[in-house]
Structure formats: C-alpha cells, structure tokens
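Missing here: one protein chain of the complex. Every other protein chain is in place.
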Amino acid sequence: MSIPVSWYLIVSAIIFTVGVTGVLIRRNPLIIFMSIELMLNAVNLSFIAFSHYLNSVDGQMFVFLVLTVAAAEVVVGLAIIVSIFRTRRDIDVDDMNVLRG
Amino acid sequence: MIDPQLLAFFVLAVASVASALGVIIFRNAVHSALSLILTLLFLALFYLQLGAMFIAVVQILIYAGAIMVLFLFVVTMLASEARDTELPDRIPWQRGIASTLGFILVGVLSYLLFTGASIDTGAKASGANSLSHVVATQGDTQAFGLALFHGFAFPFEVTSLLIVVAILGAMVLGRRG
Partner (left out) sequence: MTNLTLWVLLMPLLGFIILGLLGRMMSRRGILVVALGASGLAFLFTAISFFSMLGTTPASARFSDQVFYTWINSGVTVGIAPLTISFGLLFDPLSAIMLMVVTGVGFLIHIYSVGYMEDDPGFWRFFCYMNFFIFAMTLLVSADNFLFLLIGWGLVGLASFLLIGFWYQRRAPVAAAQKALVINIIGDFGLMIAIFLIFKHYGALNYFTNGNGNIGVFNQVTAGGIPTISTTIICLLLFLACSAKSAQLPLYMWLPDAMEGPTPVSALIHAATMVTAGVYLVARANPLFQVSPTALIVVAIICGITALFAASIAVFQLDIKRVLAYSTISQLGYMFMGEGAHNYSGGIFLLVEHAFFKALLFLAAGAVIHSLGGEQDMREMGGLRYRLKITFWTFLIGALAISGIPPLAGFWSKDDILSSLLANATSGGGSVFYLLWGIGVFTAGLTSFYMFRLFFGIFAGGYRGAGSTEHAHEEEEEDLRHGHQPRSDDEIYESPAVMTVPMIILAVLSFIGGFIGSFALFGDSSWHPLATFLNPVFTNPNWTNVPVQAPVETLSVEWLSTGLSVGLALIGILGAWTLYRNGFFYKENKNPLYQLAFHKFYVDEFFILVLIRPVLWIGRMANRLLERDLLDSGSREVGTVFVGASGLLRRLQTGYVRNYALAILIGVLLIIVYYAVRG
C-alpha cells in the first residue's frame, strides 16, 4: 500500500513543532539556532513528499535552494553569535534585553 | 507480512522524531548537535524512500557534513564544557506556555491534515515532463540536473551570489575588534 502523503506531512509537522518549541524554550543561542535548522528540515521533508506525490521535480529544486540558503544563513548567524558571545563564559540569550520597554 | 515500505516509514518516523526531541532536550550543546546530525541522517533516509536520491546525498554531504561541522566548531569554541547556563531562568513561565502552544500547534496541524482537502490527484503531473518519466528515461540525477540547469538556472546563479555575500559577511563579522 502506498503511504498517503498526509503521513509524511504529519511527521514534518511534528518535527517542525519540536523545532518551534526548541526556539522558545532553550536559552543557549546555539541550540536555538539548531532548532531553527530543524524547522527548515521539516519543511524540506514536506517539499520532497509533495515532489514525490505530485510527480514533479520542482519540490526537489526548492529543497536544493533551501539547503543552500540554510548554509549561508548558518555561516552568517554563527558569525554573529560568535561576535556577540565571544568573551562570555555562560551564554544566555536573555542577556540581550536592551530593548526592554 | 508487513509491507516493508510501511515498516521503514514507521521506524524512520519514530527515529527522526526522537532525535529531534533530543536536540531540544539535551543540556549539553554538543549532545544537541550530535542529535541534530542524527535527525538529518534519518531525514535523508526519508528522502531516499521518497525517491529523491540526489537530495538525500546532498543533505548528508552538505548539511550533516559541512553545516553541522561548523556548528560543532562554534559549540566547542563557546563554552565548550559548560552546561546550558547555570543562571536561573528569568522567564520561567515561558517554558510552560511554549510547551502548551507546541502541543496545540501539532494538534491543529494534524487536524488540518487529516480533515483537510485531499491532495488533488489531478494535479499529478504526467506525460513527458513528469518526474517519473524523466527518471525512467534518463535517471535520477539527470532528471534533477536537467531541471536545475534549464528551468532553475536563474535561481542557481542568484544562489551563488548569496553565498558570496554570506562569506563576506562571515569574514567581516568574525573579525576581532
């Protein structure tokens, strides 16, 4: 029996939610970043699933581009994190609260 | 006998979800990174099951291979032996609310997926341009390559520009002082 596409989508949704929760719960900026990567990958899964089920290569194309952009983003994001938290011992993203109203 | 596809699907599904949970649960950042690599791996296996050979390999090579290595460099550079910060949480209520909302999000999405409109099978491409046909005639990677360099050439070029910008950004931001 062929697996219905909605099952893949549910897995994707679960992984996405895990990523969202990780962004909100963790205080280490690196782990937050990793959670963001999780979210991106969950979406990649959705794309590939649709590509398979709609019998079109466009889904894979999108994943390719998302991959590239994710790479670029990681590079720049980590550079920023390094430059902010370079000299600290304990890193906590809640230290950045200068915009407090 | 259980359909091997189904079995593979379930195993992969449980595994990827478990390792995803591992990413957000481990106290040690290195453990989280390794968990993420595992998740990427399982996702690549998913892609294989879905017939995206090229993407699966690219995922492992680039994502797991390059990006996660970068992550691990930074993780070990910053607070390598530290746990996820000894300081008390300044907004303790965030944890509860975020978890609750997470569950709600999953629930709603599942609900939408189960009761939503079925995929319009008429949108399934067929004929000379459909993926299965090209794969059958020319092979997986060739199918991907043909699409990349014919239809998606422009985004491809733009992507290279993006990479250049990212490199420059990283260099500038990474400088000391």
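All chains are identified by letter, namely A and B, in their written order; residue positions are counted from 1 within each chain.
Definition applied: a contact is a pair of C-beta atoms (placed from the backbone, for glycine too) under 8 Å apart; a residue touches a chain by one contact, two chains touch by 3 or more.
In this text the structure is predicted, and so the values were computed from the model without any measurement.
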| item | value |
| --- | --- |
| Option from B:27, B:90 or B:124 whose C-beta touches the chain left out | B:90 |
| Residue among B:87, B:108 or B:153 touching the omitted chain | B:108 |
| Contact set of chain A toward the excluded chain (per top definition) | 20, 23-24, 27, 93-94, 96-101 |
| Residue ranges of chain B at the interface with the undisplayed chain | 90-91, 94, 97-98, 101, 104-105, 108-109, 111-112 |
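Everything that follows uses one rule, which is that only the chains that are shown with their structure count from here on.
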| item | value |
| --- | --- |
| Residue ranges of chain B touching chain A (in the complex, touch as defined) | 3, 5-6, 9, 13, 16-17, 20-21, 23-24, 29, 32-33, 36, 39-40, 43, 46-47, 50-52, 54-55, 58-59, 62-63, 66-67, 70-71, 74-75, 77-79, 82, 84-87, 89-91, 94-95, 98-99, 101-102, 105-106, 109-110, 113-114, 119, 123-126, 130-132, 134, 143-144, 147-148, 151-152, 155, 159, 162-163, 165-167, 169-170, 173-174, 176 |
| Residues of chain A touching chain B in the complex | 1-3, 5-11, 13-22, 24-28, 30-31, 33-35, 37-38, 41, 44-45, 48-49, 51-61, 63-65, 67-76, 78-83, 85-86, 88-92, 94 |
